[in-house]
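One protein chain omitted, others in place.
Moving on to subunit A:
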Amino acid sequence: MAWVTDRIRPARSLGFGAWAWIAASLLVAALVLVPVLALLWQAAQGSEGLWSHLARYVLPHALGQTAILMGGVGVLTAAIGTSAAWLVTAHDFPGRRVLEWALLLPLAVPTYIVAYAYLDLLHPLGPFQTLVRAALGHDSPRAFRLPDIRSMTGAILLLSLVLYPYVYLPTRAMFMTQAANLVEVARTLGTSRRQVFGRVALPLARPAIAVGVSLALMETLNDIGASEFLGVRSLTISVYTTWVTRSDLPGAAQISLAMLLLVVALVSLERWARRRQRYSVSGQRARSFAREPLGRGAGLAALALGFLPVFFGFLLPALYLAVEAWQRFQFAGLSDRLLAEARNSFVLSALATVAVLACGLVVAYAARVFPQRGMQLVHRAASIGYAMPGTILALGILIASAGLDRWIGQAAGALFGVDPGLVLIGSGLALGYAYLARFLAISIGSVEAGLTRIPRSYDQSARTLGQGVTGMLRHVHLPLSRPALAAAGLLVFVDCMKELPATLLLRPLNFETLATHLYGEAARGTYEEAAIAAWAIVLVGILPVILLARVGPGASRG
């Protein structure tokens, strides 16, 4: 009966395999939660009399600035994103198809890069103002200059120009898949074409707009470069300066708590809106409604109008950077320093991507195989990083790993009589950790999207054919979800390449990436090789936009 026992034994190890998956998934969730807990712990320590200073002079101003910034970006992204979505879904004009995906392009430009580019472009001595002065017949910046882009208004404008796709994307999907029957039934109930937007489309799109705006605002909260370059003293900047300039870690942690409240508010808004969206989805069949063909003049006007955000949010800064980068390249070639930084960016992002993908796979797969309530909580905890500003995460990780490094140092000192220094931070592990915590949600989400396409019956077949939980992953789920994994990898990789705040705070000494190089030059006001770095980041950033344009709702249209 050896054959029988052979067959039974794998069944026992299947139980162990299952526990291993659950434990691994718990570990990943704990990793994501640790920085937040460390931050709470640190904030509770109090900051030796500095808190009253922070509370009186720093926090109210920073909160006010952040509120204005978020308010402005929220309104502007909602306006641009929604009208662009309506323009391309409800009307037909030459160039509409191109415009439909071109409107996504500003996603490729990180906030700090758009700020960097416009700062240079609109500098009083820069190309644009010089041109305007020449046109108006002035010859000195003293005689005529445009309002300074380095202002709250400038920050709101520039951030909105690159963040509106967050609203455009879900709203367009909503219009394309949900609105058709509702718009048509509204017409037969006496609503004219002009009234349809206000009476039907806009109220229907509210949840989608809210989802988009909450994501755009999370990015706004996360931004450090644009605010810094444009002189907006936002919460992020306050955390950064309190920490780096004043070396007041508890104070920085306390300001971070204020940010955390905003994050919770944004996440709640997003969750609420997504629930509302589910309601509206129920029972409706996906179909595009008949687009209104526009005449020649109106069509050209629509194209021009829709092209505005693409021009200002992508084309102009990208072209400008390309020209600047080319000139710099002609003038000085590529310095070894920049090449080394590019290599740093690439290697770091690639390693982090592997880790993020692996952890995402663990959580998403465990949540699929063990769909109990507890695992859903684990899943949710592991995904909170996406809403967390990089600065907050970096702060939490710094607190946690500083403790760990001290402990390692003491242990090494006692055992071997050597001081290894700051192991976690010095090796860049802390930075990789920050990427993991922040981008894990992207990888979980994408992997999950891939897994849900695999019918449950495959799982059951695999199990009855003798595969354990792990074998099933290797032989069934991994091969079938390879495209989803590739997409997740691309998204995470590009986000790591673009990441600035956490990289700035957690990188080892004298370790520079393309993003931190750009930040350094812009902060110093020396414009040298940064244009090349910026151009490289934008180029890489276009990759996920192409992916989005291909898999977006447009692809599923019949």
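The criterion applied here is as follows: a residue touches a chain if its C-beta (ideal position, glycine included) is under 8 Å from a C-beta of that chain, and two chains touch if they have at least 3 such contacts; residues count from 1.
The rule is simple: contacts and distances are computed from a predicted model.
Q: The complex lacks one chain in this depiction; which UniProt name from "Succinate dehydrogenase cytochrome b556 subunit", "Ion-translocating oxidoreductase complex subunit B", "histidine kinase" or "Iron ABC transporter ATP-binding protein" does that chain carry?
A: Spelling it out: the chain absent from the display is recorded in UniProt as "Iron ABC transporter ATP-binding protein".
Q: Please pick, from A:64, A:203 or A:371, the residue that touches the omitted chain in the full complex.
A: Reading the full complex, the residue touching the unseen chain is A:203.
Q: Which of A:61, A:91 or A:187 touches the chain that is not shown?
A: Of the listed residues, the one touching the omitted chain is A:187.
Q: Touching residues of subunit A against the unshown chain: what are they?
A: Residues 181-182, 184-193, 200, 203-204, 206, 279-280, 282-285, 289-290 of subunit A touch the chain absent from view.
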